[in-house]
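Have a look at this one.
Note that one protein chain is taken out, while the other chains of the complex remain in position.
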Amino acid sequence: MQVTFKIWRQDSPSVKGALKAYKVQDLTEDMSFLEALDHLNEQLVVQGEKVIAYEYDCREGICGQCGVFINGRAHGPHDHMTTCQLHMRSFKDGDTIVVEPWRAASFPVIKDLIVDRSAFDRIIEAGAFVSSKTGTAPEANAIPVPKGMADKAMDAAACIGCGACVASCKNSSAALFTSAKINHLNSLPQGKAEQHQRVAEMTYQMEQEGFGSCTFTGACEVECPEGISILNIAEMNARITKSKVFG
Amino acid sequence: MKLEAKIPEGKLEEKWRNYQVKSQLINPANKKKLKVIVVGSGLAGAGAAATLAELGYDVQCFCYQDSARRAHSVAAQGGINAAKNYQHDGDSVWRMFYDTLKGGDFRSREANTYRLAELSAPLIDHFVQQGVPFAREYGGTLVNRSFGGVQVQRTFYARGQTGQQLLLAAYSQLYKMVQAKKVEMLPRNEMLDLVVIDGKAKGIIVRDLVTGALKRYAADAVVLATGGYSRVFRLSTLAIGCNGSALWKAHKKGAFFGAPSFTQIHPTALPQSSEAQSKLTLMSESLRNDGRIWVPKKQEDSRKANDIPEEERDYYLERRYPSFGNLAPRDIASRAAKERIDAGYGVGRLKNAVYLDFKHAIEKFGLATIQDRYGNLFTMYKKITGIDAYNEPMQISPAAHFSMGGLWVDYELMTTIPGLYAVGECNFSDHGANRLGANSLLQASVDGYFILPNTINNYLAGVLKEAHPTTDHPEFEKAEAAVQAHIDRVLAVNGTQTVDHFHRELGKVMWQECAMSRNKAGLEKALAQISQIKAEFWKDVKVTGSDKELNTELEKALRLADFIELGLLMCTDALQREESCGAHFREEYQTEEGEAVRVDKEYSYVSAWEYDDGTFTLHKEELEFEFVQPTVRSYK
Partner (left out) sequence: MLRNKLYFRKLLIAGTGLFLCLFLVVHLSANLILVLPEEVARGLYNSYSTTLRESPLIKIVAYALYLAIVLHVIYAIVITIHNRRAKPQKYVMNRSNENSSWASQNMGILGTLILIFIVIHLANFWARIKLGIGEEVGLDTDGHVDVYEVTYSLFQNIYYVIFYTVLAIPLAYHLHHGFKSAFKSLGFYHKKGLRIVAKVALVYALIMGIGFGVIPLIVYFK
């Protein structure tokens, strides 16, 4: 099959970028979207041009590195999917595919389709941990965690940190990311000791990073590869209130 | 040079305790003055960096990804083993030790393997305390399942995302120490060389992947936690960025490479579908708990899976290994699949797969139970292949997966370069010639959290009085200049072929001759072919862009240049070891039934290779089995 990619090219954060069109032939439906880009890059090398910079690592939907905006959707046309899981069979022969980097003030473009998501790391740094040193843990079965509670924590913990929530949110809100982490740890007995501080510090850091506020459009939960529920954000709001009252 | 494994005295059960009692301690005030570099931020790296920082060392941690959370530990799906005996099924540290040693076909040290089993239980405690949402029973206690190669249930898991959850716990703990200003985290920085001063590891040269600048970092000790190198096959279950460069640079600077050819081929990956494929996605081995593997009894059977009646299906694992059945260890399951595929029974469009069928499990346990156990794996399968595995069997195929081989390390996890440590998958330590399922996350974590932080002090106590290295030392000068010259050389070739072209060529040779089954003629041919690829690479590779910018093509080229040389060593090692053991199957050494023949008399040692300007010298660490008797590994 043959498609035309319109890809955002931007050499560095300081210069202006623009979409550039590339016609790519000899693609097959079995190819993943990223393999199609690989294929394009090989052509560019042979032509002596600089390759398109885009990110990926695991290519099995779990590392969270491969986020790009494809034809107006985070990670492409399907719900709950990463870019690396998208295959060319989702497109038609002759399609034009627009590829842009995540757009958010807190995710500045580094080059072409690569953005800097270190703001997420700093939110984690602010409190997404249990302050127990290695070697200090009690016996694992000493504190029972009911299945429902463990499952709920796991649902929230599944976040892969790809940034699709921020990218697809018209306000660039990081509320889904932040709330998922808060709810994962705060709902487990191990995370209870620091629950209020965690909520306060992580949400504060989220604001400091310049993310927008959540207006519950619901785009994030549709684009989230792990299908993390937007209810996490509502729960986080309740936890903020709780931390103001009891914290 | 004699290889000194430094195994402590005493009974197997007492060795680790005896070691700790005798190792040197450093007082907290002095720890602050000692700088440790950790390269890699996966489970081993992040665990080590966080724990060393908690102990008071001054730590710098590097990774090539944009965040520590991307490290490929994240992709391990199935679980982590621990000898907790929560299921009351007769498990114990000893049994786990024995399973691991036997699983590795008696090609690892007893003392190391025992320690792995011994430290597994506190590791689960640790991860639970860090907030890992392991699967639970309704009553709140932890759930276990069984994994390939064992008959007890000792695997802990967090849905199909165990690796991710453990890595996120380690990453969180690491960033807690970043917040506390005890760790400096340097993502998007790739190590390109090791700096050795007076025979000791004292620093690294890295390339800032955003600006392209080369930078020097000095430290009192360097810890490599850079993971596996199965991307040498190009098509593997590894992340695209996974590479062997840090190991290779260390090897070239004097660290011996242990059992480089021991590579695990995982039986349950998705089959290759095209030439352009960049990666083979792994489906968790846990699927083999409930799924049954089969091929049609008729060759080149073109019927759809569901149209083939029960009596015309060959459940070959159950047939050949009745007591372990579908849960036979990975090397055996992979080889059995290859045997069927090569014999013309393969299924799928390219006839390169076998079926993994859940029909019986769904009939027996109900759809809801199977969905609860494997739901996300089935979803993933559908995303990639477009096939609903609840209605028809999955198609799976073997794929290059785990590197048992790695830098040779002693009991302290130190390489043959003093002050250079290797932890996790990048060392050769506990798994012997084959790794058991769910032991990978375990080894990475135990190395990083529990072992290294208790052994590195033994070395650092000795260097405390020495002058701290600085980056203006002539060795740093020299190393940086060499790295720059290497980069310039790659860019100067300006040929006609892409990096991926050469990687595909290398991968084909390695997969053909140095994967599931190997033979003398093939390996000799491979050595010649790889030398040819190497020559062509340096004559005809083309990399566009410059080195002073973010240049993913250059990154790939530098990694591939090292993979090519590593491929030569792997084939050399496979050729030298004239026996079949674990994942290393030499066709010349098999029974009439096709089972492996181990040659203990001659090959009961760990091969440790020394680099000498393009040639490799073999050193042997004899394996002494004091506590168990190596037996023929039978899973019948």
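Residue numbering begins at 1 within each chain, and the chains themselves are lettered A and B in the order written.
Here is the rule we go by: a residue touches a chain if its C-beta (ideal position, glycine included) is under 8 Å from a C-beta of that chain, and two chains touch if they have at least 3 such contacts.
Just so it is clear, the structure is predicted and the values come from calculations on it, not from any experiment.
With respect to the full assembly, the chain omitted from this view is in touch with A. From the options A:100, A:121 or A:226, the residue with contact to the chain not on display is A:100. Of the candidate positions A:11, A:29 or A:79, contact with the hidden chain is made by A:79. From the set A:41, A:132 or A:203, the residue in touch with the chain omitted from the display is A:203, counting the whole complex.
Where chain A meets the omitted chain, the residues involved are 8, 19, 69, 71-73, 77, 79, 98, 100, 103-106, 168-173, 200, 203-204, 206-207, 210-219, 222-223, 230-235, 237-241, 244.
Here, only the chains that are shown with their structure count from here on.
Taking the mean of the C-alpha atoms as each chain's centre, chain A and chain B sit 26 Å apart. The residues of chain B lying in touch with chain A in their complex are 47, 50-51, 54, 65-70, 72, 74-75, 84, 86, 122, 124-126, 128-131, 133-142, 158-159, 161, 163-165, 168, 171-173, 175-176, 178-179, 185, 187, 210, 237, 239-241, 273-274, 276-279, 281-282, 380, 383-384, 386, 449-450, 453, 496, 498-501, 542-545, 549-553. Contacts from chain A toward chain B in the complex involve residues 11-12, 28, 30-32, 34-35, 38-39, 41-42, 44-46, 48-51, 53-65, 78, 81, 85, 87, 89, 110-111, 114, 116-118, 120-121, 124-126, 128-141, 143-147, 149-151, 153-154, 157-158, 160-161, 184-185, 188, 190-191.
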